[in-house]
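These notes are about the structure you will find just below.
Only one protein chain is missing; all other protein chains are in place.
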Amino acid sequence: MQSSSKAIIWVVVVLVILVGGYYLYRGSAPVETGPIKIGVLQPLTGDAASYGESEYKAIQIAAEEINKTGGINGRQIELIAEDSKCDPQAGGTAAQKLVNVDGVKVIIGGACSGETLAAAKITEPAKVILLSPSASSPKVSEAGDFVFRTYPSDALAGRINARYAYEKLGARKAAVFTELTDYAQGLREVYKTSFQEFGGEIVADETYNTGDVDFRTQVLKIKSKNPDIIYVVPQSPTPGVAIFKQLREAGVKAQFTTAEVLLDRQVVKDNAKALEGVIGVEVAVDYDNNPKANSLRTAHRAKFNSDPGSFAANAYDAVYLIRDAILEKGLNTGKIRDWLYGVKNWMGSVGAITIDKNGDPVMGENVRKISGGAVSDLGSYAP
Amino acid sequence: MGYFIYLVTLIAIYMMVIISYAVPVGWTGLLTLGHISLLAVGAYTAAILMTHGVSFWFGLLAAALAAGGVSFLLALPARRIKEDYFTLITIGFIFVVNAVIVNWTSVTKGPFGITGIERPSGFEDPFAFMALTVLALLFTAFFLQRVVNSPFGRALESVRDDDLVAESLGKPVAKLRIVSLVTAGVFVGVAGAFVAAFLQFINAQVFWLDNVIFILAAIVVGGLASFRGAVIGTLVLYLIFEPLRFLPFPPGLIGSLRLGTFSLLLLLVVLFRPKGIMGRAQLGE
Partner (left out) sequence: MPIFFQVIANGLVTFAIYVLVAGGISFLYAATRIFHLANGVVVLGAGYVFWWAWVWLGWHPAAAVVFSLVISSAVGLLMNEFVYEPLRRRGTKGLGYLIATLALLIFGTAVVMALFGAQPRTFDFQTASLVFGGVYMTVFQLWALMISILLLIVFFWIIRFTRFGKALRATADNETVAEVLGVDTKMLRRWAFLLASLFAAVGGILNGLEFNLDPNMGIIFAVRGFTAAVIGGVGSFGGAVIGSALVSFLEQAIVWFLGAGWRNAIVFILLFFFLLLRPGGIFGSKN
């Protein structure tokens, strides 16, 4: 063997010993006392950071509230957050660290479906609970026995939106404008299929890349087809706001509709003009009347000086669900899993949640309207 | 322990890419940034085949051929174009591959990515898979060693040092460049197959700009025209970065910290120690 190949092997061996030793030293056996470590796997940087941060903030608030009232069975919650960047590779690495180095039994995350699916590959064999507040891909339903979510599969929101558009708003010609990501494309496909099924026509189907800022050409194409209604699905708020801005600048006259992401309360406040009159579908969180949601909003304003963001309610509920599970069943993940599958009409900030055999929640989704920088409820609607 | 195995596997895969690319960059003097795209080509080829029932080993072979083939196309301009421009093309290529991955949905499933990639039978255990990856790395290292220590390797170096002189001495400069790029491509294709089997789920995000600077920095910091340099460069960069995770930085800052550290190191090396840690040449001299 050549001398430098040998050198490579030696270097690798030495480093393996050093680094391995370090990790073995740090690796912890499960502790029966002391704080309960809960992993948080969220995109804190990158394109999905807006809701990664939104979810993380809500998770922090929930954990603080629980800790203030004595924690779980007297033990405080300790959150360990890792950045998954909405990337399967980063998600996998982050999950690895949380499971193997930090020794967590429960992870709340990911936000994106991609990172959730990658993390599931690691949490499943380790029998760690993975509870996602926002992954929407249908594939997550089959990702594993210990994988759950507090957000329904894509199919729901897109279909409700399409039906509402056709039946309630009387739209017959729809234009769809979506970002080229799994979340947005999932909604696009469901919307298109549903709208056409109800009898409508899709007159324009435009897309854009993550990071694009100039939408005028697509806006022009949409305008030239004279749609009654436009369905815009961005992955993060900024392009969504820009699209509506550019639609208005071009003088497009149609009903604007959107998905969850743009209903982020803070975004709505900051972009009142651009989002005026937009209708969207989101989980039935009622910040005014639901006591849990109300408490979330108050705490959020106090701690972060802003309103809860996208999926914040789902994340907040995720923490409380876990708390309830641990309160009843302790830290055995097999028992937590069984308890989660048995969840029926559990009251969260998003309303009642029931978890089905795939670990997916059955929960209400409502139609909302944005006006005057605030979100008002138009009631629930069947898919 | 599991985390450690995971890290070693990941580093081994990246090292395969880095030492492969050390050949065109360090020995042939071609500053190419296309490695992440070739990795994508390899990974997607393997993933698509493996999710249609093909075994990992055939997927590996196909990935190597596909990446090699694409490298060949990318290498063609190297004949006629000045070095700076060639680099720019390789940058552009990253965007082209990304567009193909995201838009050719019938084949690549677009933004949804490809799930359910199986590990080769017999190697499902993480430790076994790690061993396989390290084995592949050693084989790559061994093979490339022979390549650069041969007359062919010396010819490559003459092209790097002064291509006009090399040409006048009768060396087929264009062919040499193409061969070095294709060789790198083939091994990166193999690494791509490993990425697919390792992550078991890939999408366009995995093959985007973040890692481009890491790979370049590893080669330059370690030193050009030296495999030991490339290896050490990789390990140095990785081991500087991993412990940062354990420090009490707000998690969101880590991404920019990583980018910043790598690029700063690269800059400092270029300015103050162009040969890197143990390189035998510098670019642009």
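A and B are the chain letters, set down in written order, and residue numbers restart from 1 in every chain.
By definition in this document, a contact is a pair of C-beta atoms (placed from the backbone, for glycine too) under 8 Å apart; a residue touches a chain by one contact, two chains touch by 3 or more.
Given the structure is predicted, the values throughout are model-derived calculations rather than measurements.
**Student:** From the list A:D212, A:D324 or A:D377, pick the residue that touches the absent chain.
**Tutor:** For the chain that is not drawn, the touching residue is A:D212.
**Student:** Among B:L135, B:V165 or B:L209, which one is in touch with the chain left out?
**Tutor:** B:L209
**Student:** Of B:Y44, B:F93, B:F207 or B:F227, which sits in contact with the chain we cannot see?
**Tutor:** Of the listed residues, the one touching the omitted chain is B:F93.
**Student:** Quickly run down the residues of subunit B that touch the omitted chain.
**Tutor:** Against the missing chain, subunit B presents residues 29, 31, 33, 76-77, 80-85, 87-89, 91-93, 95-96, 98-100, 102-103, 209, 213, 216-217, 220, 252-253, 255-260, 262-264, 266-267, 270-271, 274, 282-285.
**Student:** For the chain that got dropped from the picture, name the residues of subunit A it touches.
**Tutor:** Where subunit A meets the chain not shown: residues 44-46, 49-50, 53, 180, 206-209, 211-214, 216-218, 220-221, 224, 236, 238-239, 241-242, 245, 248-251, 270-271, 273-274.
In this text, only the chains that are shown with their structure count from here on.
**Student:** Once you find the CA centre of subunit A and the CA centre of subunit B, what distance in Å lies between them?
**Tutor:** 33
**Student:** How about subunit A: which of its residues touch subunit B in the complex?
**Tutor:** Touching subunit B from subunit A are residues 1-2, 4-5, 7-9, 11-12, 15-16, 19-20, 23-24, 26-27, 44-46, 49, 53, 81-83, 85-89, 92-93, 96-97, 99-101, 114, 117-118, 121-122, 126, 137, 139, 180-182, 184-186, 209.
**Student:** Please name which positions on subunit B make contact with subunit A in the complex.
**Tutor:** Residue positions touching the partner: 1-4, 6-8, 10, 102-103, 110-113, 115, 134, 138, 141-142, 145-146, 149, 199-203, 205-206, 208, 227-228, 231-232, 235, 239, 245-246, 251-252, 254-256.
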